[in-house]
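Contents: one structure, followed by commentary.
Every protein chain except one is present and positioned as in the full complex.
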Amino acid sequence: MPVEVRHHDHGASQLTLLGSALLAAALIAGLYAAGAAVQGARRHDRRWVDSARRAVYAVAGLLTAAVVILEVAFVSDDFHFALVADHSSTTTPTFYKLTAMWSSQEGSLLLWAWVLSLASSGVLYMTRRRHREIVPWATAVLAAIGSFFIGLMIFKAQPFARLDPAPAEGTGLTPLLRNPYMAVHPPMLYSGYVLWSIPFAFCVGALISRRLDASWIRTTRNFALCAWTFLGIGLLLGSRWSYEELGWGGYWGWDPVENAALMPWLVGTAFLHSVMVQEKRGILKVWNVGLICGTFCLCLLGTFLVRSGVLQSIHAFGASTVGGPLLVLIAVVAIGSTLLIVTRLDGLRPERRVDSLLSRESIFLVNNVLLVGLATVIFWGTFFPLISEFFTGEKHSLAAPWFDRYVTPLGVLLVLFTGLGPLFAWGRLSGDAARRLLLWPVLAAAASIGVLLAVSDAGGHPWALFVFGFAAFTLVALAGEFRRAGATRRALTGEPFPRALATAVGRNRRRYGGYVVHAGIALTLIGIAASSSFQTNRDLRLRVGQTAKVGDYTIDYRRLSADPRNERIAFTAQLDVTRDGKHFATLNPARNYYPTQDPSAGAIGRYFMGESTSEVGLKTGAGGDLWTAFQPDVSTLNPDIVRGNRMLANAGPVAQGIAIDVLAQRYAQHPPPASFRVIVNPLVGWIWIGALIGVAGAVMAGWPALESRRRLEAAYRARLGRELGAANPPA
Amino acid sequence: MDPSRKRKIRLVVALSAAVLLAAGLVYTSFSASTEAKEPSQILHADPGHTYQLTGKVVPGSVHHSGDQLDFRISDRDGSDPIPVTYTGTVPDPFAPGREVIVTGKLENGTFVGERDSLVTKCPSKFATTTTGRAS
Partner (left out) sequence: MEFLLAVAIVVVVAWFVTAPLRDRPSRHDDEEDRAAAELAALEARKKAKYREIRDAEADRASGKLGEEDFRRLDRELRAEAVAILKRIDRLRGAGERET
């Protein structure tokens, strides 16, 4: 096929070179920043540290310019950019042109490096006058990581690769990625991964400079919370997309790449809780440095797994050039942090002992163990093919049932601890208080289990029953905490209860925001337990006009309609669903057939030899979802396709279009039996609702507090004045 | 009981629990796993065993007949194609030339896939670009 040579004006076509130059400059600036920061750290010379910080700002600016150039190229269809030619086309909608940048290896690396540079600039700006000992080393770590990713781009995966001459049309975006969830999922996930590097860098700085008190934790607390939140949103979006867009009806498959994002999230959750213990009680210091280094290594591992082809998964592809260097980085980070921790163990000694099991510290310690245990199980299962190959020479893989078997008990225990943590206080909880606090939650758990056993067949699913019981425990415990907050304040100030509650919660957003997150988690786990244990799943084969019964629903396949278009052919089934004789829903699952570029498929055949996507027919409700997917039998079109290919081999697009139209409409009038998958998913919507509540809680917890504390602090100083003994006037 | 003895007991309990969990993991994972093979390896493999077959769908070999899907699967480089027959959900990205994973047994020279065990890898975002330019 002859390629049309496009005549660009000379100026625009040189942008690829400018982009490459910006990357090269960013690499140099990044390496300089790392070197200057180390120089400043060892010589205690502020000028080198300031210079290093400015270099990090420069990297952020240079990468921002690079991103802008690339996005402009996408939007303006500049096919001199190889990336644009391979992942976009003139017919791609503008929104997807913008998001296509990170659908490629090169673009996603650029995104990684860019977000890292922005976050690093932010944290370095905020700490520019503080933490003199730690910041230089943290700067060096962040600059080194950034330089690594920029170097990866320049030498292995150049985003600004050039095509001369530029092709007339681009390949376009894979239909599967033409979806808002999939467009937003990568930036959320990468932001999550990248933001964990901030607390990691400060931890390394604290270890190197032996400033092992909680200051590195305090400074980076909000970054850790943001990282955790973004990673959670990434997981949420990925699973929602899988449920809503793919034709298998599940939201989690224990695929290696799903696990790669879940593991750092779990260990990060442990970190977020464990650092609270260090701040308040001065213990678990070794846990904390270990957890953050572990979280960051798992983030790098997650980035690596998607690109290396090392494990068989939906996302892992053939060996790419980037896998090797990433593995080296992971090894360096893992070994380096281990060495640092081991040589600083004396500085990480606990300031106190855990004296009582009935305390929040103990709960959090068990929490750490549970979460790390869960991550370990998932790690083992994910990497088992490699482990087994190492020991036996054969690759063995583990599927979802094995994961479910081990993850379920740990997950169920976690639900319980989600409720225990908020109930217990720092320091020892008296036996009396424990009895009083646990009474209502335990009653709620027992009642809910009893009711469920009586009215449903939940008895056959013990794990789900435990989840429901523990979730009831947790939700009642959290409600009790809120009630106590309001009641205590009301007793103190006499305000009406709602105002007392609002003020008490507003004064301690970190704690109560955290409780909201816990409530969200409990709801999500209820949704997971219900939808996995009580699901009804049927595969049906129906002719038009046939009905079938699935659970309480009667499904009636009314008709098939065809919508043939240039960019795809869609077949839609109309299903009328009734329950108890009344109309419940009309579902329209569909199947889209996208043409392949392969010329050997034939003029008509190319539509059915390319990719096809499912449109799920979904009816959501508070009690559950009705989910359907549809697979028409297009094999009956084969004789027509063969004939059409032959007749229209040299016909123009108009004739082809008419032929497709006729073919599609004829099929719609006399369709053969089609396959349907129908799933009744109880309570599955609560997974998403719970997750959103969790995100809201995290935002509430992290929201910066207004500095109207002057009076409060002066009051404290006055109270402590006697003990101060000095004649200093209050600040 | 003095505190240091309490701590030692806690440590012993924790370590034992960890060892038990690890032992459980190791023991069950080998028995619950399926071995992964490529088409070139499966021809020499034990016919009664269930395997996880990974390879590329040979273009032109895909036939849907009713519920059943028949295709040929080859190694990544295109060699040793063997026929596969499969019933169940066909993932959206399934297409000729794509890499797939299917679990099942080899029966009389045809690999029979277990129901719903077909997994298709997402189109390669991270391999050499379609213009042939190395990433």
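As written, the chain order gives the labels A and B, with residue 1 at the start of each chain.
FYI, a residue touches a chain if its C-beta (ideal position, glycine included) is under 8 Å from a C-beta of that chain, and two chains touch if they have at least 3 such contacts.
Remember, predicted model here, so these are calculated numbers, not experimental data.
Visitor: Which chains here would be touched by the one that got left out?
Guide: Over the full assembly, the chain not pictured touches A.
Visitor: Looking at A:Thr171, A:Asn508, A:Asn537 or A:Thr578, which makes contact with the chain not pictured?
Guide: Touches the omitted chain: A:Asn508.
Visitor: Touching the hidden chain in the complete assembly: which of A:Asp164, A:Asp346, A:Asp432 or A:Asp580 does that?
Guide: A:Asp432
Visitor: Of A:Thr90, A:Thr488, A:Gln546 or A:Thr586, which one is in contact with the hidden chain?
Guide: Per the contact definition at the top, the residue touching the missing chain is A:Thr488.
Visitor: For the chain that's not shown, point to the residue among A:Leu15, A:Leu291, A:Ala471 or A:Ala601 touching it.
Guide: Of these options, the touching residue for the absent chain is A:Leu15.
Visitor: Touching the absent chain: which residues on chain A qualify?
Guide: These residues touch the chain not displayed: 11, 14-15, 17-18, 21-22, 25, 29, 32, 44-48, 50-51, 54-55, 57-58, 61-62, 65, 129-132, 214-215, 218, 279-280, 423-430, 432-433, 436-437, 484-485, 487-488, 491-492, 508, 511, 709, 712-713, 716-717, 720, 723-724, 726, 728, 731.
The rule is short, and it goes like this: only the chains that are shown with their structure count from here on.
Visitor: Could you put a whole-Å number on the gap between the CA centroids of chain A and chain B?
Guide: One centre to the other, that is 24 Å.
Visitor: Help me check something: in the complex, which residues belonging to chain A touch chain B?
Guide: The touching residues are 82, 85-86, 103-106, 156-158, 161, 163, 167, 171, 174, 176, 245-248, 306-307, 312-318, 320-322, 353, 355, 369, 373, 377, 380-381, 384-385, 388, 394-399, 401-402, 405-406, 539, 541, 596, 598, 600, 609-614, 629, 631, 633-635, 673, 675, 677.
Visitor: Which residues, counting only chain B, touch chain A once they are in their complex?
Guide: Per the stated touch rule, the residues are 3, 7, 14, 18, 21, 24-25, 28-30, 32-37, 52, 54, 59-60, 62-67, 76, 88-96, 99, 101, 103, 116, 119-127, 129-131, 133-135.
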